[in-house]
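Heads up, one of the protein chains got dropped from this complex, but the rest are sitting where they should.
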Amino acid sequence: MRLSPRSIPMSWKARETRYAYATVLPVVVVVALFTIYPVVYAVSTSLRQVVLYRPDSTPFVGLKNYVDIVRGDFFPTAWAHTLTFTLFAVPLATVLGFGTAHLLRVRSRLAGFLNAAVLLPWAIPTVISGVIWAWIFNSTYGAFNGVLYSLGLISSYIPLLSRPSSALFCVLFAHIWKELPLTSILYVAALQAIPDELYDAARADGAGVLAMLRRITIPLVLPTTLIVVIYESMVAIVTFDLLYVMTGGGPAGATSLISYYIYNRMFTSYNFGQGAALAVILALSLIVFILVYLRVLNSEEVYRE
Amino acid sequence: MRHSRTQQLLVTALALLAAAYILAPFAWVAVSSIQPEKELFSVPPHWVPRILTGDNYRFIFTGKFPAGYTETGLLRGRISEKARDALPALMNSTIVALTVAAANLLLGVVAAYSFSRLRFRGAGALYTFVLASRLLPPMALAIPYYLIVARLGLLDRYGALILIHSAVTLPFTVWFLAVYFKRVPPDMEDAALVDGCTRLQVLVRIVAPVAAPALAAAAAFAFMFSYNDFPFALFVTSTIRSQTIPVIVSATAVNPDVSFGVVAVTVVLTMLPPVAFALLFRRYITRGLITVVTTR
Partner (left out) sequence: MIRRYFALASGLMALILVVCAVAVAAAPVQLTFTVWSYSNDVIQDNIQKFQARNPGVQVGLNDFAWEKFTDVMTARFVGKTSTDVSYSSDHWLQQWAAANWIVPLDDYFPQVAAYKPDFAPYAIEGMTYNGKLYGLPYYADTIIFIYNEDMLKRAGFSTPPVTWDDVTKMAVAMKQKKIVEYPLMFQFQDITPWYIEVFLSMVYSNKNPSMFDKSLNPTYDTESSTAHKVARWLVDGFRTTKIINPASLEMTEVPLVKAMGAGQVAFAVLPKYNLADLNTTGAHAQAGKFKMALMPGETHGTEGFVRFYAMTKMAADRGKEVRDASWKFLEYFGGKSGGEFTVVKRWALEKGLGFAQLPLYKDPQIRAAINKWGNVTLEEQQSKLARAKEALTPFWGSWSLEFQKEMNKALLGQETPLQALQASAAKWKEMKK
């Protein structure tokens, strides 16, 4: 039995509004400080020529930094590398998360153990996981090579992080390891929402495992899949710490993503103007991406209604 | 419900593979932390350790140098001493992360509830603004954040980290919980309001207990983000007074006198608080995620 707004006395409504603002404002103020200022700082810096070792002149140069960045010969390769990384990382994280979620739902002692273990990679700071994986993938004393060697699969250690393609593999291996906890738990949640009766009915109709997967499971977890894909894409596009520690953007620039170049422009070239411009470009790309997502999600919801 | 034998074997095999993938790095680090440095670089590795030692742990906890590192006649050995800051750093990290989680629970929950239940002018705009705040990459945020914190006089203090981490986690908490609250029918709350309770009382007495799993999940996310943060902590901390564990581990892992065995010990120690936290609240975390994801 809902109360209609008109039957509430005015003073009570005013009190509610005051309460609303009082509870919301602290959060907004804190977040605003840490949002407005960096955005203003980034945009204003990107429109000026700010080179730290030329401190005497920081003139307004309009879009020159943006043009220089987009025309720079690193720009297309950086995007190519970023997209390559993302196009591998996102499907892998999604599919493996989906698969692991199934393993987590089995009733067995092993699955119970796995349920506890799956949270562990989440508990490690990314930069430390980079240090550990760089140690494991090291081509002269690493454990990964060691396992292959001890199992007799290779006769001498393979240079993993020293070749462009295998370096990408190593970096993806480490990245997926870090992302698996979240994706698998999200899928576990989604799978739990599917009523068992659907599967029972399908099995009574003679459907096999693959058919049930295709007809029931995958369509019903579509909302979660969208969340996972979007989130993992955002993570992949801005990823920095892991790659920086494991490969330094190499070998020969093979794993240098856009985020690396933001760092390079700001802290190596000391060109804050260009670094800010690149960051703004990246942020705009993310906005475009999110808008696309919202479009897809809205159309999907409408469809489901 | 898998009945076929081969299917069961397949599932077990895959589960073992998944467990191996997830646990292998931890096992490697744990086993490396109890071996002397010399043993760690053999080709192939000694899968069963030949020499076990507590020297690395003893170095972190008591400062006694591992065997072979002190030169006769010299005052100190050639090993990374920064590692001994691991324990204070662990305390810093845990305190900051717990405070950030608490701040999220206090401020974020209350704000999320207001967003979801109350109508007030500017709600939509504020909501979008709070969500849009996470688009600049951390590298570009580091300097502005540093400048803000410096102006507030909070450099090298817990306050700097708590402020920055809260500012970054609150938007997510608010969004996450607002979505949740919106799906919950407001009947009980309306009844309580009619009985004369204030919104705050309704929140604390009726909504919070029911929403506990979602709240725990939000707190857990905030804790993990704060604990794991490296780029912001790196810039605003400058002494062990506030340096967090990611900062210490990265500092110990790069010097010419680094001992990987000691690094392994710091990594093992790093894992303990969040693992304890995650295991304690695991049920709540998964349930919280379930309720949010499935009530769409």
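Letters are used for the chains, namely A and B, taken in the order the chains are written, and counting of residues starts over at 1 for each.
The definition used in the following text is that a contact is a pair of C-beta atoms (placed from the backbone, for glycine too) under 8 Å apart; a residue touches a chain by one contact, two chains touch by 3 or more.
Computed from a predicted structure; not experimentally measured.
Student: Which listed residue (B:Lys38, B:Lys64, B:Arg205 or B:Arg283) would be found touching the missing chain in the intact complex?
Tutor: B:Lys38
Student: Among A:Ser44, A:Ser108 or A:Ser162, single out the residue that touches the unshown chain.
Tutor: In the complete complex, the chain left out is touched by residue A:Ser162.
Student: May I ask which residue of A:Asn115, A:Asn138, A:Ser233 or A:Ser259 touches the chain that does not appear here?
Tutor: A:Asn138
Student: Go through chain B and note every residue touching the omitted chain.
Tutor: Interface with the chain not displayed, on the chain B side: 36-38, 40-43, 65-69, 71, 74-79, 81-82, 142-143, 146-147, 150, 155-156, 234-235, 238-239, 247, 250-260.
Student: Mind listing the chain A residues that contact the chain we can't see here?
Tutor: 52-55, 138-141, 156-157, 159-164, 167, 247-253, 256, 264, 267-270
The rule is short, and it goes like this: only the chains that are shown with their structure count from here on.
Student: Report the inter-chain centroid distance for chain A and chain B in whole angstrom, where each centroid is the mean of the CA atoms.
Tutor: 16
Student: Going by the contact rule set out above, which residues of chain A touch chain B in the complex?
Tutor: Going through chain A, the ones touching chain B are 1-3, 16-17, 19-21, 23-24, 26-28, 30-35, 37-39, 41-42, 99-100, 103, 106, 108, 110-111, 113-129, 131-133, 135-136, 140-141, 143, 145-146, 149-150, 157, 177, 180, 185-186, 188-190, 192-193, 199, 209, 223-224, 227, 238, 240-241, 259, 262-263, 266, 272, 275-276, 279-280, 282-283, 286-287.
Student: Which residues of chain B touch chain A in the complex?
Tutor: Listed in rising order, the residues are 1-2, 7, 11-12, 14-16, 18-19, 21-26, 28-29, 40-45, 47, 107-108, 110-111, 113-115, 118, 120, 123, 126, 129-130, 132-133, 135-141, 143-145, 147-148, 163-164, 166-168, 170-171, 174, 186-187, 190, 193-194, 198-200, 224, 227-231, 245-246, 249-250, 253, 260, 263, 267, 270-271, 274-275, 277-279, 282, 285-286, 289-290, 292-294, 296.
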